[in-house]
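Complex shown without one protein chain; remaining protein chains in place.
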Amino acid sequence: MTDSIDIKGIHARITQQKPLIHHITNWVTIYDCANITRCFGALPVMAHAREEVAEMAAVAGALVLNIGTLTNELIESMIIAGAAANKKGIPVVLDAVGVGATGMRTQKTLELLDRLEINILKGNYGEIGVLAGANAKVKGVESISLDGQPDEIAGTLARKLGNTVVMTGETDIISDGQTSYSVGNGDEMMGSIVGTGCMASSVIASFAAVEKNQLNASTAALAAYGIAGELAAKNPCGPGTYKERFYDMAYGLRDADLNGMAKIKG
Amino acid sequence: MTDSIDIKGIHARITQQKPLIHHITNWVTIYDCANITRCFGALPVMAHAREEVAEMAAVAGALVLNIGTLTNELIESMIIAGAAANKKGIPVVLDAVGVGATGMRTQKTLELLDRLEINILKGNYGEIGVLAGANAKVKGVESISLDGQPDEIAGTLARKLGNTVVMTGETDIISDGQTSYSVGNGDEMMGSIVGTGCMASSVIASFAAVEKNQLNASTAALAAYGIAGELAAKNPCGPGTYKERFYDMAYGLRDADLNGMAKIKG
Partner (left out) sequence: MTDSIDIKGIHARITQQKPLIHHITNWVTIYDCANITRCFGALPVMAHAREEVAEMAAVAGALVLNIGTLTNELIESMIIAGAAANKKGIPVVLDAVGVGATGMRTQKTLELLDRLEINILKGNYGEIGVLAGANAKVKGVESISLDGQPDEIAGTLARKLGNTVVMTGETDIISDGQTSYSVGNGDEMMGSIVGTGCMASSVIASFAAVEKNQLNASTAALAAYGIAGELAAKNPCGPGTYKERFYDMAYGLRDADLNGMAKIKG
């Protein structure tokens, strides 16, 4: 099963096709998301005015919605952009940052899931746990605790939503409700810097823009992303220089043995 | 007096307790503030929608308000969040970025000071000078000039406001109106990069979240922060790589002799 995901092949299609990845995202990691998208070979564009988001989304290869610093106005723009993407069959990735931390985040995430077809729903263990109705705790934007088996939680939620669910953590879980993968790539330094969660969504969207099987696209994306994190950790350093080396290694993945380095279990 | 501030002990409490530091801040250095908070071992969260800020502030260990790119809407959210923090006794740090540069900044800062209990007021020499009614000049967000003795200006303002006042510069001044400290740690490279002022507030808030004596928390925070700046300067470099090394060193402070390296005068 696992052998059927050609990470290197999908990645090569990104650098060849240079899909436009339209983000409506938060103000903390907006640069990081643009930069990692470009490192992976896609073209990022950030646009959130309600007057232009439908037009931008309609020509994109994928749309990323990230509620990290949500407002009512941003959610409104997300719904307009998401509807335009849905109409054209453009994959939509929702990063439910901090869902569960406030009532607004939970309510707005549910509204996005209700009004749009979210093809890939992504969060950390706590965030997905909250949406799955598991007994999960989120503090700010951090996952604090989760009861139950992550793969079962992801699978159940994916079946309910009819989409692909991605839970990120030390081991990433990806499920479309039928098949689940776990990805063991990555390095603990990734947890010590701001932005790794948000950037993962940009990478997932870049892969989903060129690979229709969203389960495979998400799994390949997280394996490649984690490999960059492993490569960056080869020289010991702190989180500042690690982050820059991470960009270097992400950019250099085009020359890496992605399929051989992937740690995917199906 | 100075010996009574156990910087290392306070810092260790941050990494143990991982307090949530809620920021309502500017769009220029919002990532920097999140990243330095995490480097020091606390959990940053940035949230500014008026519908969620009270809920987020109420579960935080400290609240940072920074007017660097203020709007009326942001100020409104700051007042809502600040009131929620005040009600729960959660420390509130106000970074009065650019006060004095425009009428709006001065008026809104005075409004925040009037409507909220600001536990720690922080600015550069010019900004605090403007608020103290000293003959100070601010150009954009830079301190240009200040008449008078900084420690007297800080002390008088702290007595008037009944809080702790922090003036940052080559030497930092911290006063609660009774006691004043000066901190001599730091490196001139810190003045050549964008974000050092804003990040200092995040570090002060992280210390204030775990140390009730706000004079001591602010003083310890600025000493530790300056020590990271000194350590980062050990390899000569320009402001780009310096910034990343600064994050590395901030992260590495957990292994440093903070009390021995501090240059605090009381």
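Here the chain labels run A and B in written order, and each chain numbers its own residues starting at 1.
Everything that follows uses one rule, which is that a residue touches a chain if its C-beta (ideal position, glycine included) is under 8 Å from a C-beta of that chain, and two chains touch if they have at least 3 such contacts.
Just so it is clear, the structure is predicted and the values come from calculations on it, not from any experiment.
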{"item": "Among A:His22, A:Lys122 or A:Lys139, residue touching the chain not depicted", "value": "A:His22"}
{"item": "Identified contact with the non-displayed chain, of B:Gly89, B:Gly103 or B:Gly260", "value": "B:Gly103"}
{"item": "Chain B residues touching the omitted chain (full complex)", "value": "26-29, 31-32, 68-72, 98, 101-105, 139-142, 192-195, 237-244"}
{"item": "Touch residues of chain A, complete complex, unshown partner", "value": "20, 22, 27, 30-31, 34-35, 38-39, 43-49, 51-52, 55-56, 59-60, 241, 243-252"}
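What we mean here is this: only the chains that are shown with their structure count from here on.
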{"item": "Geometric centre distance via CA averages, chain B-chain A, whole Å", "value": "33"}
